[in-house]
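Incomplete set of chains, arranged as in the complex.
Chain lettering (A and B) follows the sequence in which the chains are written, and residue indices restart at 1 in each chain.
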Amino acid sequence: MTSPLRLDPDRLFPAEARTREIARTLYGSVATLPIVSPHGHTDPRWFAYDQPWDNAAELLLQPDHYLFRMLYSQGISLEALGIPAHNRPGRADPRAAWRLFADNQHLFRGTPSRLWLDHVFAEVFGFDVALGPDTADLYYDRIGDLLTTPRFRPRALYEQFRIELIATTEGAHDTLEHHEAIRASGWMGRVVTAYRPDAVIDPEHEDFRPALARFAELTGEDVGSWRGYLAAHLKRREAFIAMGATSSDHGHPTAATANLSASQAEALFAKVMHGTWTSADAELFRAQMLTEMARMSLDDRLVMQIHPGSVRNHNRWLHGAYGRDKGADIPGRTDYVHALKPLLDAFGNERDLSIILFTLDETSYARELAPLAGHYPCLKLGPAWWFHDSPEGMRRFRKMTTETAGFYNTVGFNDDTRAFLSIPARHDVARRVDCAFLGQLVAEGRMKDWEAEELIIDLSYNLVRKAYRLDEAPTRPVVPAKAVAA
Amino acid sequence: MTSPLRLDPDRLFPAEARTREIARTLYGSVATLPIVSPHGHTDPRWFAYDQPWDNAAELLLQPDHYLFRMLYSQGISLEALGIPAHNRPGRADPRAAWRLFADNQHLFRGTPSRLWLDHVFAEVFGFDVALGPDTADLYYDRIGDLLTTPRFRPRALYEQFRIELIATTEGAHDTLEHHEAIRASGWMGRVVTAYRPDAVIDPEHEDFRPALARFAELTGEDVGSWRGYLAAHLKRREAFIAMGATSSDHGHPTAATANLSASQAEALFAKVMHGTWTSADAELFRAQMLTEMARMSLDDRLVMQIHPGSVRNHNRWLHGAYGRDKGADIPGRTDYVHALKPLLDAFGNERDLSIILFTLDETSYARELAPLAGHYPCLKLGPAWWFHDSPEGMRRFRKMTTETAGFYNTVGFNDDTRAFLSIPARHDVARRVDCAFLGQLVAEGRMKDWEAEELIIDLSYNLVRKAYRLDEAPTRPVVPAKAVAA
């Protein structure tokens, strides 16, 4: 038994007729605007070498921890989904994994994954029947066939998706070779990197030592000295900027910042290097480094993104057996008002500094984040993140931040994904939710229609360009001149 | 002056016409489904001996702390409501108490108590005028009369309410004699117990010592030794299972768990037994016992329910004068992400373990509970609990858990009540709120109608049977064979 797949053109708009009409009109003006994706986790190799993907399971299921964590929560093993444990390298048949996924579509009812998948299936692959037990093979085969065609190569999809810019995220110890390759290729797409130095900043990161070694190697600096370590950051930031970076990104367990004296910082760094640090020292070092990063941003203008509050690798056994990013990161309570004070005491009133704050703790929206962003010139609010990048999550974000921070202390949408094919779906959901939100404000006499018309363009396009300083890019050409000529 | 009492057949459905129509249709398919009540606090004596209740005040007002706490908050004494202090055994005239209640109906506007009461008054007792000063005596008299009739006896109401199963909750030191009596009676109703060992686990419980003594007596174990204490739990769990239990229940101040070594646990237990424990020791012992209970569940398959986060007996004077459960339990902030880690590190990936998490701290819904349940195979989310068992509370539960945990990591509804007559009302509210929620998803193009039709049956009936393992019951016959024959 199959059921039809048809995207409701009014999806995510309020049911009430007048509000829906307003939302629909607003959406008409942004539905086809270019996608600007300033923060995400796509693989630069896709754009550098433009190789086809292999099959539906590899492309859509196995990299998407939103999907396999839900299946795992219902007792399905990761092996059966084609995600092998470290010590058991055998890989499940991808078709069998796909069928298991198809059999369990009901688990995704009411989740954003369902909205994104339906959009990908209908709009990208052209299906008109829903995925389910009876259509698993149909899906698997048709997707497999399409992936062999030129229009399903990464660069073709980039263009088809109307992407204007996409940022990937690389560690401070990354060579950026794939970004070099993209530039050298002469392809017109604008793929930029972002500076994510967590592995060389966090003594508790499992890759801290090897990452530091690579960091030293790539920079030629003595990263065992505080001065050399900071110089290495400066060099790598410069290298990232040369690969289009306009932002850094910091995923610490908390939002703690510190502003130690130079000698205190140096002493702390020495402890970290000698491996004599405690967990409190590690926290203090991460805290100090956020302030150091802010200081560097004042010079090189990288926008700082702070993504705190995730307890990474919460499932000890799973982490040991399968590694990171397996759907086992769980948010905890996160304080901002005290945590950010040292950094803000140092640089909070600098108009040339730009820090974008994210949270997994929605209780901070109205209580801390909106008041902070509605006051400090250097602060902006990133969009609803990760577990909250969903219709209800985005709606709570707007409802709990707008009245204090307004719209203009926000920065547009981040898709924040490694699921490349879902990018148009994600931006579409965000735009629709904003249209619905503005539609309600207009319908309730809280905003004029012409204001909403201006705002929806700002929320969908202008704010992200401004917040991520993308229009400062001309001084750092993304596409080599010859490519432009071609 | 009286006003009519008439239940709106569309109550709790959204006002918008199309959404309401969808909700109404969904409701049509679940309105008369049997009630499965896997967690509650009704008195097994009612079903064992089937004696009539005495009067309206004793049946409806005096056992319901939702009602008398609200009256107390407005300056009405508990004595006047017929709830005597320990040292003043005199009891108020029940009719006078009822009149006081009737005079203050306005206090319940906008509360779920009002929804439940109206349902009981209209549907169970057949009133068509509202309770108020002018109808207090009418109500009191008619209810009194009806309670003398056979169809208002407990078993008759059980049947009239279409209850398929109801669980009571007994302490580890309870004899279960009333459950024995129910079984011996040959009555067909399925009344089961649940294992609630708080009083023998929590050194800070006021009944800890006497409860332990009974626990020893009932099991014949040396509960002063760690080995004997654990053996006593095993024996009692077995006895509870014989009385139909499929779950245990744990109402600790926090969700803390621990996983001590055997020798550490034994040493801690010795402190607890010798009365040399600190408050931190008590917390650690409770934490350790959750892990012990999980370990036992792996063998005997009791589903664990964890109900943490209430500061019990917050009102010192009232607790001294009137005792427990007088509406003075106040929730506090509750952490899950760190608290549950020791237990989850031990057993989190066991597919045969089932733990149902509840919260009084709604901030944990989207931040901690949904991500935990959306990953760990052993975790499910209990429904909105206690203060949040209300239309807005249930709606927040769905809005804040569904996008990350989905619907299938939830377990249906718990009425969790000692107010037996309100059970149909409570299940009706839950079903209506779910119909409204699904109705909105369908109306906004976020779910297909056929998916909502399947889901509403699952949410109202199937999930609870599965989550509480009620269909494993055939191996543990509830009704003696001769009763079945009769």
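In the analysis below, contacts are C-beta pairs under 8 Å (C-beta built on N, C-alpha and C of every residue); 3 or more make two chains touch, one makes a residue touch a chain.
Computed from a predicted model, the values in this text were never measured in an experiment.
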- [ ] Report the copy count for the entire assembly; 2 chains are displayed in place.
- [x] 3
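What we mean here is this: only the chains that are shown with their structure count from here on.
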Task: Centroid distance [mean C-alpha coordinates] between chain B and chain A, Å - done: 41
Task: chain A contact footprint on chain B (complex, rising order) - done: 14, 16, 18-19, 333, 335, 337-338, 341, 344-345, 348-349, 351, 363, 366-368, 370-377, 379, 399-400, 402-409, 440-441, 443-448, 450-451, 454-455
Task: chain A to chain B touching residues, read off their complex - done: 3, 7-8, 10-16, 69-70, 72-75, 106-112, 115, 130, 311, 314-318, 327-333, 360-363, 387-388, 390-393
